[in-house]
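Right, one structure below, let's go through it.
Note that one protein chain is taken out, while the other chains of the complex remain in position.
Chain IDs A and B follow the sequence of writing; residue 1 opens each chain.
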Amino acid sequence: MTALYAVVCIAILLVMAIALARAFYAPTVYDRILGVNMFGTKTVLFIAVVGYLMGRPDFLDIAIVYALINFIGMVAVLRFFEYTAPVD
Amino acid sequence: MSDFIDLVLLAMLALTGLRIIFLKDLFAVVMLFGIYSFLTALIFINLDAVDVAFTEAAVGAGISSVLMLGTLALTGREEKESSHSSILPLIVVFITGAALIYGTLDMEPFGNPDNPIHKHVAPRYIEDSPKEIGLPNMVTSVLASYRGFDTLGEVVVVFAALIAVLSLLGVPKEGQEKAPASGLKSHQVLRVVAKLIISPIILFALYVQFHGDFGPGGGFQAGVIAAAALILYALVFGLPNAVAVIGPRFLKFMAAAGVLLYASVGFFSMYKGGNFLDYNKLAADPVAGQHYGILIIELGVGITVFAVMLNIYYAFGNQVERSNIQ
Partner (left out) sequence: MLLLLDIISGILLVTGVFFGLSGAVGVFKLPNFFTRVHAASVTDSIAVILIVSGLVLQTPLGINIAKLLFILVFLLITSPTASHALAKSARHGGLLTMSELEKGDQEEKAPK
């Protein structure tokens, strides 16, 4: 199972890298928010799988915090986006 | 495998930092800073520093992103063109960086048990804290008991930060004028979902607060998570509604009460004949005394951090709404 967890970890890291690239080079500001959000959800999965890879299931607490913060950050971005005039 | 993950995460971190430098849209910069904090926390997880990762994820990526977005709503999102030449700062940064890298050459190899840092207090904590304090999470033992005085200092710093922010931004007035409807009015789905998940978030905050003795977590993290739940409420349903739940004046009392609770544990142990914050004297059995002491001071930390974070958000949000009305 450990080898499989390692493969899954690397694959999720790859997805995170692609989402990060989308957040770096976004055609519209909404694409950037999309990339950041996708990065966040994949991070939650990554922490959970790393916890199993290292045999430390208490990492799940941090995965929960990531899920919470990711959602709240997303709502905050949408909220304050109303106040600021779009640049592009 | 762990080294490989570290390398990938550090590469992502460096790329994020570089991208932030070249972006002119500050709104995007704040979002990338959130990712930067997430990546830092992932590196902490990979180094097995679970409590630090917890704090970094909650404070760095959560609260500070929200506060920076609030600031941007007040100041505008375009970076101003700098009128200075950047050559001299660049040279200074290069020289400092080179000196720092040169300094790392003398450092002991990472993870070596013979390193000086593992020779002095660390073995004492690792060997004696199960007997003396008896908590499975050694980080909490060190933070709340061995270094209890330092933690009291940190809580006072957090409290002082609240005073500084309120003296700069002003105290939000309660129920003065009928505030106009705010919040994400048109997002019906978001409103229903937010209603659904706020109470599990507060429940999770309580779990983190009282489970800190056994796993990652503690007062700091729990306070931030509980504040984040109310910030979510304020974001979706508007600031006036959140102020109606817990007002800023009550929060000021809460912030002071947490610090007082912490300090009064110290004075109580002095009254019992020990030193300041010597929990051994709190109960007949020293280990039980340690348990009570840590539980109470963590509660004080949690109350203060919750009140301070939420009140700072109120101060920012109040400014944003006021400037938006005008």
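Brief remarks follow.
Here is the rule we use: a contact is a pair of C-beta atoms (placed from the backbone, for glycine too) under 8 Å apart; a residue touches a chain by one contact, two chains touch by 3 or more.
The structure displayed is predicted, hence computed values, not measured ones.
Put simply, the missing chain touches A, B once the whole complex is considered.
In the full complex, chain B contacts the hidden chain through residues 184, 186-187, 189-190, 193, 196-197, 200. Along chain A, the points of touch with the absent chain fall at residues 1, 4-5, 7-8, 11-12, 14-15, 18-19, 21-22, 27-28, 30-31, 33-35, 37-38, 41-42, 44-45, 48-49, 52, 57, 60-61, 63-64, 67-68, 70-71, 74-75, 78, 81, 86.
Following the convention adopted for this analysis, only the chains that are shown with their structure count from here on.
Chain A and chain B have Cα centroids lying 20 Å from one another. Those residues of chain A that touch chain B in the shared complex are 6, 9-10, 13, 16-17, 20, 23-24, 26, 29, 32-33, 36, 39-40, 43, 46-47, 50, 53-54, 56, 58-59, 61-62, 64-66, 68-69, 71-73, 75-81, 83-85, 87-88.
For chain B in complex with chain A, the touching residues are 1-2, 4-5, 8, 12, 15-16, 19, 25, 27-28, 31-32, 34-35, 38, 41-42, 45-46, 48, 50, 53-54, 57-58, 61-62, 65-66, 69-70, 72-73, 76-78, 183-184, 187, 190, 194, 197, 201, 204, 208, 215-217, 221, 225, 228, 231-232, 235-236, 320, 324.
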